[in-house]
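Note that one protein chain of the assembly has been removed; the remaining protein chains are unaltered in position.
Chain lettering (A, B and C) follows the sequence in which the chains are written, and residue indices restart at 1 in each chain.
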Amino acid sequence: MITHLRAVHFEEVDVAGVVFFARFFGYAHDAMERFFDDLEGGYVALVNKRSIGFPAVHASADYKSPIRYGDVVRITGDVTRLGTTAAHFSFVMTRVRDAVHVATMMHVHVCTDIRAMAKLAFPPDVRAALERHLVPSPPASAPLADA
Amino acid sequence: MITHLRAVHFEEVDVAGVVFFARFFGYAHDAMERFFDDLEGGYVALVNKRSIGFPAVHASADYKSPIRYGDVVRITGDVTRLGTTAAHFSFVMTRVRDAVHVATMMHVHVCTDIRAMAKLAFPPDVRAALERHLVPSPPASAPLADA
Amino acid sequence: MITHLRAVHFEEVDVAGVVFFARFFGYAHDAMERFFDDLEGGYVALVNKRSIGFPAVHASADYKSPIRYGDVVRITGDVTRLGTTAAHFSFVMTRVRDAVHVATMMHVHVCTDIRAMAKLAFPPDVRAALERHLVPSPPASAPLADA
Partner (left out) sequence: MITHLRAVHFEEVDVAGVVFFARFFGYAHDAMERFFDDLEGGYVALVNKRSIGFPAVHASADYKSPIRYGDVVRITGDVTRLGTTAAHFSFVMTRVRDAVHVATMMHVHVCTDIRAMAKLAFPPDVRAALERHLVPSPPASAPLADA
């Protein structure tokens, strides 16, 4: 599990005075970079030196509580599924000052050669970095304990 | 069904040179405003004069094809479900120059008094505006033809 | 002189409810693209096909009146100086509904090969496009009438 703190910036609110819903995905993307912190140079080096990126093929958010300028959110993230080229990430955002649940998000990103914009099997070190944060999903049809 | 055109701005791409995935939600939000065009003053007057807004409680996107600076997307939108305070919207984005499918999105927004940040039943004129774009959903458990 | 209209988007305000001051530069950049509309494919083709861009070396704004969601600004722009590689642009923003003066801006952009990020003398067609919008500046040290 990774943890990432993010303060709301002055210009990230909308007309209602709360953080614009689309920005939550940027916050989660910042948090996603933490999964790669154990690699040399982190996500930055993956992108800049190896031209490996992770475009989203799916993203969803359930919004529980609005946040405002002055709030800091704690984002925790897990890898919930890891395929050959795709990874599923779940994120939970809570407000630091009162632990209120802000949002739960789910992203699916695909390992990509961003020069060619072509899918790429996870290189072994990248896969290993993600496996460290992989949590077992509850099986879709778990057998009954006594069955 | 509403239709909205949106050109990609110079600064809306990310390091991979494609529109950052979080921005699609802002594009869809722009399109959402079209549902209210028949109301006097449109969405702007709803927000600025009546303090009615529609914060998202859910948003999801399935990304099919990246878009870049110079692309224009056509966004079509439907209301797929309409409750007392919540509306479900679906959006389909296609690239204008070649009709490539860019993304499909689903948002759930809640009618809200944005001064009090409290839920509000849709006022009749707002509900009527949305009903004009309501499409029937396939029933979740349709009876078999011969049952 | 070019003219460009721009509506304020829902998420472009800040905590004070007015368009965040940094965004004005993005608005002016959108307007800048109009100077190249007479070239085939416009600014988009310059960037995407010829890899020519215009990074800013200077930008300044004087803010006269705040703008809010629902406002539309009219941006007029002139080329005030044209060197071998650099162009000076001035922009005046007014609010469409009441002609209030919103801001005056001055940008200096340098013609650049954006793959190499190296200065480039304006190609003849680009220079011609800009010359069409060039206004004479008052001379810095105009000779006295009787001198």
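Operating definition for what follows: a residue touches a chain if its C-beta (ideal position, glycine included) is under 8 Å from a C-beta of that chain, and two chains touch if they have at least 3 such contacts.
Values in this document were obtained by computation on a predicted structure and should not be read as measured data.
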item	value
Contact with the hidden chain (one of B:V15, B:V96 or B:A128)	B:V15
Touching the absent chain when the full complex is considered, from C:V8, C:A61 or C:A87	C:A61
For chain B, residues in touch with the removed chain	10-11, 13-15, 17, 20, 22-23, 69
Residue ranges of chain C at the interface with the undisplayed chain	15-18, 20-26, 29, 47-48, 53, 55-63, 66, 112, 114, 117
Absent chain, residues of chain A that touch it	9-11, 26, 29-30, 33, 44-45, 47-48, 68-70
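The rule is short, and it goes like this: only the chains that are shown with their structure count from here on.
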item	value
Approximate Å spacing (C-alpha centroids) for the pair chain B, chain C	32
Computed distance of Cα centres, chain C from chain A, in Å	37
Whole-Å gap separating chain A and chain B, where each centre is the average of the chain's CA atoms	24
For chain B, residues that touch 2 or more chains besides their own	26, 29, 47-48
